[in-house]
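Left out: one protein chain. Kept in place: all the others.
Labels A, B and C are assigned to the chains in the order they are written; within every chain, residues are numbered from 1.
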Amino acid sequence: MIKVGILGVSGYSGLILFELLLKHKDVRVTYIAANNTTGKITDIWPHLLGQTNLFCERFDIKKAITLCDVFFLAVPHTTAMKIAPELLKENIKVIDISGDYRLKNASVYKKWYHATHTDIKNLKKAVYGLPELYREKIKKAVLLSNPGCYPTAALLGLAPLTALYGKKISSIIIDAKSGVSGAGRKADLALHFSEVNENFKAYKVLNHQHVPEIELYLSKISQQKISVDFVPHLLPIHRGILETIYVALTDKISLNQIHQTYKRFYKTEKFIRVLDMPKQPELKNVCKTNYCDIGLAMRKDQKLLVITSAIDNLVKGAAGQAVQNMNLMSGFKETEGLL
Amino acid sequence: MIKVGILGVSGYSGLILFELLLKHKDVRVTYIAANNTTGKITDIWPHLLGQTNLFCERFDIKKAITLCDVFFLAVPHTTAMKIAPELLKENIKVIDISGDYRLKNASVYKKWYHATHTDIKNLKKAVYGLPELYREKIKKAVLLSNPGCYPTAALLGLAPLTALYGKKISSIIIDAKSGVSGAGRKADLALHFSEVNENFKAYKVLNHQHVPEIELYLSKISQQKISVDFVPHLLPIHRGILETIYVALTDKISLNQIHQTYKRFYKTEKFIRVLDMPKQPELKNVCKTNYCDIGLAMRKDQKLLVITSAIDNLVKGAAGQAVQNMNLMSGFKETEGLL
Amino acid sequence: MIKVGILGVSGYSGLILFELLLKHKDVRVTYIAANNTTGKITDIWPHLLGQTNLFCERFDIKKAITLCDVFFLAVPHTTAMKIAPELLKENIKVIDISGDYRLKNASVYKKWYHATHTDIKNLKKAVYGLPELYREKIKKAVLLSNPGCYPTAALLGLAPLTALYGKKISSIIIDAKSGVSGAGRKADLALHFSEVNENFKAYKVLNHQHVPEIELYLSKISQQKISVDFVPHLLPIHRGILETIYVALTDKISLNQIHQTYKRFYKTEKFIRVLDMPKQPELKNVCKTNYCDIGLAMRKDQKLLVITSAIDNLVKGAAGQAVQNMNLMSGFKETEGLL
Partner (left out) sequence: MIKVGILGVSGYSGLILFELLLKHKDVRVTYIAANNTTGKITDIWPHLLGQTNLFCERFDIKKAITLCDVFFLAVPHTTAMKIAPELLKENIKVIDISGDYRLKNASVYKKWYHATHTDIKNLKKAVYGLPELYREKIKKAVLLSNPGCYPTAALLGLAPLTALYGKKISSIIIDAKSGVSGAGRKADLALHFSEVNENFKAYKVLNHQHVPEIELYLSKISQQKISVDFVPHLLPIHRGILETIYVALTDKISLNQIHQTYKRFYKTEKFIRVLDMPKQPELKNVCKTNYCDIGLAMRKDQKLLVITSAIDNLVKGAAGQAVQNMNLMSGFKETEGLL
C-alpha cells in the first residue's frame, strides 16, 4: 500500500486520476490539492458524495512531502517544473501529467511552450511514460513524464509501422479530432456550450505543441528522423480522441502483412486492441477505458496506409496512463485499477 | 424606412435581433454597439461575413441619438435604465429587452433584481410588449419593455384560461425548461460545454426573478391576484423553452371547451399555434421561429389541466418579439421580417 | 460464487447488467442470450473486446436452466411472463427487469400494458425490488420484479414524505424528464439522432404506464390511497432521469423538519443521497452510478414542497438495482459490484 497525492484535482484529468486512485487496491490517497479551488472535494465534485471525505487544500509542498510516496502533478505546464524538483529532492516519486518534461531539449520546449525551462537537470532524467514502448525504463523511473493525449494516440498508432518499416515511410499526416475536455476546465467563452455544440473546426493547423513530442518519439522508435504534419480539430463531445493517420509508403506493403505486424507488436499488451479488418475504432468503444483501439486500411496500390487510433484523452491520454505508469513504478500489476 | 440601432450586439439576443433587422425590408440598421467587445461585426460573428460591413462600436449615446429613430437595448438589467431616459428625451423610441422596465413597482424590482431602480418615471410609462395581449398600447408606445423569455411562454400559455376562467383556477405550477442561451454569452465555468452537455438540473427553485413578472401580468389578465409556483431547469441544448404548466381547477371544465376557448382567443394571431389534441409541442418545431406552440391535456376528472407552451427563447422570447413590437410601434405589418 | 444468465444482453439495460455482473466478484456470467441478435458479444458490443469471450445465443430455456442459478430478464413486457414460470419451476431465481410483475392486478396490467397477463399465479408472489423499502422481503424472493425507472425515482423521492406525512398530502404532480435510453435500443425514426438532438418534448401526458406502479406503491407506503399526475418528457441525452415533484400539503410543515425526516429515513442507505439545502441534484452526478440524489425546497407559505429526484435510468433505474436485488437475494454484501 502506497500513499499518493494529487495536485490539480479540480481539473478533468485530476478528477479522473482521483477516481481511479480511490478505487485502486494498492493505494491510499492521502493528500489532494488545487491551486485555485479549495474546500471539501464533494463540494467541488458533488458526484463523489459518499465515496470520500477528503478536503482539497491549497498546495503545500511540505504536506505533500510528509504525506505521500508518489505525487501526481495534474497541472498546467510551467507549474510542474517548479514543484517536481522539490519533491524529487525528498525522494518522492513524481508523475507529471503536464508537458513540462516530455521534450528533452530546453530550446524546443521554449519554442513550443513559450516559456523558459527552469529544471533542465531533471528534464534529461525524466522517463517518458508510454508503457507499451518504455516499460523497463518506467519501472525504474523516479520522475515520470506522462505523454500528451494526442501523442499517445499517434505513437501507439504508428509505433509498429515506424519500428519495423521506418525506411519505407515517405510522409505522415495526422488528422486528429478531440473532445472538449482536452482544453481543460476553465471559464472561457470559446468553450461555452453554445459555441461548441453543433459545431466543428480545425485549430492550431500544423502548429500544435504536441508536434515536437510526436516527432521526437517516432524518431526514437524508428531510429531515423521522422516528421509529421498534424492538424487537430475540436469535436462537440466531452471526451475522446480519434486520429486518422495517413502514411505514404515508398514501396508497396500488403495490408495483411501490416496487420500481422501490428497484432504481433501488441500481442501481450492488455490495453491495445488491433481491430480485425475492416473494423474501425469508435470513440464510444474506448471512452472511460484505458484502451487504445487501432484500425487499418490500405489504398489499392498498397502505397497509402490509413491508421485510425482512438483513446479516451482523459484515461489512456492522461489519468489512466498515469496510473498504469504508477503501477509499473511501484511493482504493482500493470493493469491494477484499470480493467 | 426607419433607422435603428442596437446596443448589445455581441450577445445571443442582440445577434438574433441584428440578423432579423438586417433582413427587414422597412428598416436600416445604422448603428450597432456593445460595451465589452468592439470591432468589425464580422470578426465578432464570422458567419455574417458577406452580409454586412458594420462596425460594432463602444456605445456612444450621442451617436445613437444622431443615427437612430428606434433603439434596441439588448443589455443586462441595470444598464438599460441608465440609457433609456437619455434616448427618450431626444424622442428616440426605445425597445428594452432587459428586465428593467417589466415590473411596475420599484421595490419589487429591488427585491428580485437586487438593484435600486433609477428611472421610476419611465418605469410607469413603459408598455409591456406582449402583442397578443397589449397590441393597441404597443402601437403608441415610446418605451417598450420586451417580456422575459419564461414569462412569454407562461403568459401565452395561460392567457386564455386566466382571462376566461380565472375564478376557477385554484393553483398554477410552472415547470420550465430552457436552453443554455437563456443564460447569456459569457465566460462562465457553469456554462462550459462539459458541464452542461449530457446534464440536466433545476436551478433557482421557486425563486426566479421572472416570477413577479408572470404573476403581475396574469393578475392583470384575470383581474384577480394570481400566484404561480415556478421551477426552471437547464436543458443541454442551445435554444428553446418548453413550459409544462399544471393548473388545478376548482370546478370541472371539459378539455374540448378549453381547447375551443384557446382556438378562439388566438384565432387571428399569426404567431400562436394551438395544437390539435393530443399533439404536443416540440422545441424543434418552434426554434428559429417567432411561434409559440401550445398543447393541452386534461386529467380524467377534468380538474387538472396540463398546458405545454414552447417558444424559441431568442426569438419569441426576445429578439423576434422585439421586432414584432417595433413593427407595431412603427406602423409596419406586424409579421414583417418574422415569417 | 453463483452462476447467472441474462436474456436481453443486446439492449441498453441488458448491457449495463452484463458489465456490472462481469466485474462482480461473487458472480460468474455463464449464459447470455438475446432474441433478435446473436453472435460474439464483442461483435454486438465492440467496447467489450478483451473483457469477455462470451457468445450471445438465441434463448434456449434448457440451457438457462442448466447453466444458471439466477436469471435476469432484460426483455420487453409480455416476454418475461412467458419465461419466468419455466425458470421458477426449476428453482432458478428470476429477476425480471420488465414491467410484467410489477402490478399486482391483472386487469390493471391489461389496461396499461395492452396485454393479457398469462402468469397470474406468480404475479402475486413476485416481490417488488425496491431495496430501500422492501429489503427483508427481497432477501427471500425467488421472483423479483425490478421497479420501473420512473417509479424508482418517484418512490425514493416520495417515500419518507408519504410514509410519515401521508395524511397531509393533498396532491402530487410529477414532472419527469428522461434520457433516450429509456426508450430502448431499436431502429425507430422517433429516436433518430436528428429527431432527438436539440429537441425536447412531453409525451404520454398524464397517460404513462408507470402511473399505476407509482400509485400502487405510494399507497402501500402511506397506507392510504394516493394518486399522482405524471408527465414524462424526452431529454436529448443518453441516460438519466430527473423528476421534479410538486407536493401540495394540507398543513404547513417546515422544510427543515422534512429535511430531517429524509435524512433519518435514508440514514443507513448507501445509495440514497439527501442533499443539503439549497443544493439540487444534477444528472451528471448520478449517471453511471447506483445513487439516487434527492433535493428539497419549499414555498414560503410551507404548503408546497418541491422534491427533485435524480437517478441513472440504466443503473438505479434498471441494471444497478437488479444487481442490488441479486446481492440481497443471494446473501452478498448489498453494495457489492455497485460502488
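Criterion: a contact is a pair of C-beta atoms (placed from the backbone, for glycine too) under 8 Å apart; a residue touches a chain by one contact, two chains touch by 3 or more.
This one's a predicted model, so the numbers in the text were calculated from it and none came from an experiment.
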Residue touching the undisplayed chain, where the options are A:D175, A:E269 or A:E336: A:D175
Sole residue of A:I2, A:A106, A:V231 or A:L339 that reaches the chain not shown, by the stated touch rule: A:V231
Contact residue for the chain not shown (choose from C:D60, C:E90 or C:D188): C:D188
Identified contact with the non-displayed chain, of C:N197, C:S227, C:Q302 or C:S330: C:N197
Interface with the unshown chain - residue positions in chain B: 46-47, 49-51, 198, 270, 273, 275, 279, 282, 284-286, 288-289, 291, 339
Residues belonging to chain C that touch the chain removed from view: 12, 180-181, 185-189, 191-198, 236-238
Residues in chain A touching the chain absent from view: 171, 173, 175, 177, 195, 198-203, 205-206, 229, 231, 233, 235-238, 240, 242, 244, 246, 248, 278, 280-284, 287, 295, 297-299, 304, 306, 308
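In the analysis below, only the chains that are shown with their structure count from here on.
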Chain copies touching (chain A, chain C) - same or different residues, decided at half shared: same
Most remote chain, CA-based centroid, reference being chain A: B
Chain whose Cα centroid lies nearest the overall Cα centroid: C
Chain B and chain C, separation of their C-alpha mean positions in angstrom: 39
Where chain A and chain B are represented by their mean Cα positions, the distance between them in whole Å: 47
Residue list for chain B, restricted to those that touch at least two other chains: 195, 198, 236-238
